[in-house]
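For reference, the structure discussed in these notes is given below.
A single protein chain has been omitted from the complex, and every remaining protein chain is retained in its original position.
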Amino acid sequence: MYTLGIDIGGTKIAGAVCDENDTIVSQWRVPTPTEPEEINDCIVEIYEEATKLHPEIPYIGISAAGNVKADRRTMSFSANIAKWIDYPLADRIEELLQGRAKVVVENDANCAGWGEYILGAGKGSKNMVMLTVGTGLGGAIVINGELYRGSFGMAAELGHLPMVSDGDFCGCGLRGCAERYTSGSALENFARAGMRRMPQKATRLLELCGGDVNALEGKMVSQAAAEGDELALYAFGKIGEWLGRTMAAIAAVLDPDVFVIGGGVVSVGNILLDPARYNYQRFLQASAYREHAQILPATAGGDAGMIGAADLARKELSKEQA
Amino acid sequence: MYTLGIDIGGTKIAGAVCDENDTIVSQWRVPTPTEPEEINDCIVEIYEEATKLHPEIPYIGISAAGNVKADRRTMSFSANIAKWIDYPLADRIEELLQGRAKVVVENDANCAGWGEYILGAGKGSKNMVMLTVGTGLGGAIVINGELYRGSFGMAAELGHLPMVSDGDFCGCGLRGCAERYTSGSALENFARAGMRRMPQKATRLLELCGGDVNALEGKMVSQAAAEGDELALYAFGKIGEWLGRTMAAIAAVLDPDVFVIGGGVVSVGNILLDPARYNYQRFLQASAYREHAQILPATAGGDAGMIGAADLARKELSKEQA
Amino acid sequence: MYTLGIDIGGTKIAGAVCDENDTIVSQWRVPTPTEPEEINDCIVEIYEEATKLHPEIPYIGISAAGNVKADRRTMSFSANIAKWIDYPLADRIEELLQGRAKVVVENDANCAGWGEYILGAGKGSKNMVMLTVGTGLGGAIVINGELYRGSFGMAAELGHLPMVSDGDFCGCGLRGCAERYTSGSALENFARAGMRRMPQKATRLLELCGGDVNALEGKMVSQAAAEGDELALYAFGKIGEWLGRTMAAIAAVLDPDVFVIGGGVVSVGNILLDPARYNYQRFLQASAYREHAQILPATAGGDAGMIGAADLARKELSKEQA
Partner (left out) sequence: MYTLGIDIGGTKIAGAVCDENDTIVSQWRVPTPTEPEEINDCIVEIYEEATKLHPEIPYIGISAAGNVKADRRTMSFSANIAKWIDYPLADRIEELLQGRAKVVVENDANCAGWGEYILGAGKGSKNMVMLTVGTGLGGAIVINGELYRGSFGMAAELGHLPMVSDGDFCGCGLRGCAERYTSGSALENFARAGMRRMPQKATRLLELCGGDVNALEGKMVSQAAAEGDELALYAFGKIGEWLGRTMAAIAAVLDPDVFVIGGGVVSVGNILLDPARYNYQRFLQASAYREHAQILPATAGGDAGMIGAADLARKELSKEQA
């Protein structure tokens, strides 16, 4: 029996047929349209293609950026797809497929976290927390071998942990959220701040952004850091510091044994993880009197979210039917 | 079959024999001695008395203030009992009882939280968080009907959630911990601050503390607040604000359906809970787009911790034996 | 004898011939060009026009946005005119005029503050602080009847007082500067935050910004506030709170008898000043045991900066010649 995993990203929709061992047997990729109906059509099309190769695909797991209701079927809000407000995504797909498959929808950070738990760095952990350091900061929590979703589907919004009273304005309308200090956007902010204050050290970054500080992008900071540029390393040091502080805050609640750090920004490896580890122990309550969690880079790769979505759907739906 | 619940408090050790419905059938109370050996002797003595009335008591659950190791048998640290550093409390009691009973040790805030879950305001909740507002701020987490202890026994140290970067110095050696802003100590600090800055409103509180601001105690603030004193209400408003902010931070991780607020300070009721509820929604991420947890006062009473300890021990040990 | 006052603004250059009583006798206005040389030409042109009417104009006072060196002749940096880096503005103008007039350059917030001191709300004060709440937050200090410029010309950068440790990222490269919390930009940030968190109250502001939160401008918030809109009043309440807190911080250093609040944002009057006054006394050290400064709206009008520049130049240069 196969399951179709779908990952609706900002630029592409990816789909993969996974077997019961979470191995991908076929996959597809199409650009992401902007209208919900067009997105639904893409998903249905991938399903049709998939069933040509693997006739029996009773379950579809969808990974989507945004808030998913506790029913795991409805998008309550998404920063990417404006019309996904209380949108019954699973209902729509099931209707279009006329009952040929059942659908489970899950938040993308949760799918990525689950992927790491079943296939990657979190494998074998007891209680795992994943932080996805992308444009923002996503979170996922696995407790005793199960994805933890909270009572209303809103758990693990770790990017919105309040870290600074009256801190940086966040897009969510609050101030001081963790993702304002540790994320790709934060990396750009810290790098720009450094360029403004330490012009004598900004040569390489100015070169990369064509002389316009506001045009600086995270990937330029990553490149410069890989070359050993001092200012780029400073910026990574700062988001690393706050990543450590955020994990210390999470540990006060969850005391996990493993933190997995994923997302595009973590490609620099220890340039980010070293300051994160150092500041984790520096800000961890009772640091000297407890066992410490491991802090590991994600290893399951870019398809982890899609595979995670498929696995979650199969587990959820086969349990229902049993 | 009966279980003995023991609550080692700062001033008294209480013991209660509980039946399988968590009903107390007999209880004892003695002053808390300072030496670990003397504490052990007290517990053994209560056990001997208890078994005179109820011969078969195979399990003892102990509630203790401090950090308990993941083995649920060893005190790694306690602010009250200085010599409890890596102290094998369960081993010692079992030795003294020569195998007549098995012992489980649990943190006191966890026991109180479990008591509220099985008997009090948290009954029937899916995911519950309890905050005990005493001298400090204790926490307990119940997930899917089980007390959540984390991977190393240090979960739910909610009083040490970092709320303010570079904030108030905490006894734990960090700065800005939640319990510096919402606890009995914080109540005194906010009240004293108000007395210093608003002397024209300090008449009643000055009267209660005999004119010495530094001699002000939390219970005086509670009394004045109950009388409607403006400055006392201000102080409760501040710790209520921070209680709300702390719960909002916890919701970003756990998204529970119930918060239970216990501890001595909550005796003022809505004087504390109203500002807590107001600020919870004010600081909750995506407040307008989600379901909100209930915020309820504890109802299980002062024996909840002891009963909780007994219940946890019985569940844990009967599972082991099965 | 007459003095020419020049105000180089973001969109226009204004010039006024002032007599020795600081009365404007003639004035001109042209769009601001982008190149330093073009700006110089505009100023020279205004001077030529002015001397046709008033042949003897030996002094020119220039008000310019940016940092002016202690020599009061050189622009060290300006956010508006990119090429003003260590730019000898007074030298250039004097060269072009071939010695017919002497030039003094002064920071625009300083000129506005001096204008309020000689003609407006600060008249008769002993020690005055002016805060100009525009896009950013400008400052000016008058001590014992003299504009205070500091040892290196950088005094009164009050918009960059650090108010929040690890606070909002500022364009200057620091975090938590006062102008991130009290300024036109801050007004927009607080209003947008409110719209995101309290959509049920955002109707009027959404109408004004055409449904696009990011398109919201300060003047829309001012308009809605004047109409009594709750969310707009909330946003003014927040920047008013921080204006009060910033003044309290300044009072810890300077203990002035008058604060004058100017800039476009203050046009709403007590909607801004009431929360500012309330929070000033709330955050002022030893509030109950000291005399309090008056907090007054600016009254000298939009030409105050130009007149201030002329007056400063006349005083400075006539002193030199004496």
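Here the chain labels run A, B and C in written order, and each chain numbers its own residues starting at 1.
Everything that follows uses one rule, which is that a residue touches a chain if its C-beta (ideal position, glycine included) is under 8 Å from a C-beta of that chain, and two chains touch if they have at least 3 such contacts.
Bear in mind the structure is a predicted one, so any value in this text is a computation, not a measurement.
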Identified contact with the non-displayed chain, of C:254, C:268, C:295 or C:313: C:254
So which of B:168, B:217 or B:316 would be touching the chain we can't see? B:168
In the whole complex, not just what's shown, which of C:44, C:143 or C:206 touches the removed chain? C:143
Answer key for A:85, A:198 or A:215 versus the chain not shown reads A:198
Pick out which of B:24, B:44 or B:193 touches the chain that's been left out of the picture. B:193
Could you list which residues of chain A touch the chain missing from the display? 165-166, 197-200, 287-288
Using the document's contact rule, name the residues of chain C that touch the chain not shown here. 67, 70, 76-77, 125-127, 139, 141, 143, 148-158, 160-165, 167, 172, 174, 176-177, 245, 248-257, 283, 285-286, 289-291, 293
Using the document's contact rule, name the residues of chain B that touch the chain not shown here. 163-169, 171-176, 181, 189, 192-197
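One rule holds in what follows: only the chains that are shown with their structure count from here on.
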For chain A and chain B, what's the span in angstrom between their mean Cα positions? 35
Here the gap between chain A and chain C, centre to centre from mean Cα coordinates and rounded to Å, is 44
So, in whole Å, the Cα centroid of chain B is separated from that of chain C by 53
Would you pick out the residues of chain B that each touch at least 2 other chains? 165
